[in-house]
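One protein chain omitted, others in place.
Up next, chain A:
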């Protein structure tokens, strides 16, 4: 388990390093405006190739400022990250509940005679009560 966590941590660290290194090494220094978006650079390249080209359609809605735009980008990331976190949280909770329930029914079956042990166990957690009481009867 801890080996697993370590590998996951290393993966995240590698991604962070890939993002930070270009900044630390100053790889944008040769540009007038470092670290602009590639999409914008492509627009510039289009106007270089074909100076007469006029975009024939403009966005229906344009964020009025850079702040609003970054807010909407964060919203997009937050929606996605929230949904992912919900998924993994739900899975983890379900798995724990199942494990607890099966452990509980095993305990209850093992201590069929000893009511004291089963009683003490019921007080311990809330997860698998239904399954535990079902198997005790």
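Side notes on the structure shown:
By definition in this document, a residue touches a chain if its C-beta (ideal position, glycine included) is under 8 Å from a C-beta of that chain, and two chains touch if they have at least 3 such contacts; residues count from 1.
To be clear about the criterion, contacts and distances are computed from a predicted model.
In the listed set "C-type cytochrome", "Branched-chain amino acid ABC transporter permease", "Thiolase" or "Cobalt transport protein CbiM", the entry agreeing with the UniProt name of the missing subunit chain is "Cobalt transport protein CbiM". Considering the complete assembly, chain A touches the hidden chain via residues 4, 7-8, 11-12, 14-15, 18-19, 22-23, 27-31, 34-39, 41-43, 45-46, 49-50, 53, 55-63, 69, 72-74, 76-77, 79-84, 87-88, 90-92, 95.
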